[in-house]
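What follows is a single structure, and I will ask about it in a moment.
One protein chain omitted, others in place.
Entry: subunit A
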Amino acid sequence: MNKDLDLPERSKAPVNLAEDTILDEATVSRLLELGISRRGFLSFCTGMASLMVLPQAMIPKLAAAATAPTKPSVVYMSFQECTGCLESLVNSFAFRGGTTIDNLILNMISLDYQETLMAAAGYQAEDLLKTVTSKPGYVLVVDGSIPAKWDSGYFVSGGRSGVARFRDAAKNAGLIIAVGTCASFGGLPKADPNPTGAVSISELMASLGIRKPLINVPGCPPIPEVITGVILYYLASGMPSLDSLYRPTMFYEKTVHDECYREESFEDGPFALTFDDANARKGGCLFKLGCKGPATHNACSTIKWNQGTSFPMMSGHGCIGCAEPDFWDRINLNGKKGFYVQLAHGGDDD
């Protein structure tokens, strides 16, 4: 097992580290070129496959995708965002060879446009964007919402509106991934009263008549392994199964409450009634302090955050519901909004 990944209990069963998994010679030699052993790679794949609840037969496909001689092009564009999604993604990078091989995401793709990290600026950046979006088939990753009115002036970059930048970049994309709750559902800019007329990527695609495969990866920000896992899955095997909100079911099928270790006290008590009370120290359920876990679909309580270090409830704060549509404006008990107001209903989702 990859020690860096704290694997969820529920998904350990279907996948085992298989010494006999067949990798062709070309794949193995390309792995070695990347400084990664066959065994180390299999252990990485097993970790990823476990997170995604994949069958073992997928491992060679993951290997082939991860070591393809020409790397798939990924174009990452930012609109009305806070850079938190990219910060989160960066937390999945690690470049020291040796035992950590989570760096595969960077070896596996060619990140051809990303404004926060790229060397090119200004004219040279714009020129690069034109070049990389002229070859069809790239994965377009988008973070941030976009003001629906092109001439509002609320988003302009390189002299072009958000609408025009997105439309042009979407044209030749093979897949669009909306990363984060702002891109997936409108997020903070769209919170009442939506001062800039912000819309999500799916809304903008509908209004522009863009028909392309779309995957929403919500979360404020999303868990890095979820972002990389979705990209890896797509490269290995095409579109993952999606729910009605275009979320990959492999990561968003369950609520964070379902797999939370505090769930037991939700059934039987004791609940934490204030922060730092005796029950809070015991790990009592945070439902009465406003936890939105029962209504929030995400993998925080299984994959956890920052290489399995912790997650919001483990660190004493209820879930604020950040992966759900319109979570900033959720109406709770007694018709009130608020992260410290108890959910209107006791359980499951809406």
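One rule holds in what follows: a residue touches a chain if its C-beta (ideal position, glycine included) is under 8 Å from a C-beta of that chain, and two chains touch if they have at least 3 such contacts; residues count from 1.
In this section, contacts and distances are computed from a predicted model.
**Student:** Which protein name, taken from UniProt, belongs to the chain you can't see among "Quinol:cytochrome C oxidoreductase", "Uptake hydrogenase large subunit", "Carbohydrate ABC transporter permease" or "Formyltransferase/hydrolase complex Fhc subunit B"?
**Tutor:** So the chain that does not appear here would be "Uptake hydrogenase large subunit", according to UniProt.
**Student:** If I consider the whole complex, including the chain that's not displayed, which of A:55, A:159, A:209 or A:335 touches that chain?
**Tutor:** For the chain that is not drawn, the touching residue is A:159.
**Student:** Considering the whole complex, which of A:251, A:271 or A:311 touches the chain not shown?
**Tutor:** Of the candidates A:251, A:271 or A:311, A:311 is in touch with the missing chain.
**Student:** Tell me which residue among A:242, A:280 or A:344 touches the hidden chain in the full complex.
**Tutor:** A:280
**Student:** Residues on subunit A that touch the omitted chain in the whole complex?
**Tutor:** Touch with the absent chain occurs at residues 33, 35, 69-71, 73, 78-88, 90-98, 100, 103, 110-112, 114-128, 150-161, 164, 187-189, 191-193, 195-196, 198, 220-221, 261-265, 274-278, 280-284, 300, 305-307, 309-317, 320, 322, 328, 336-341.
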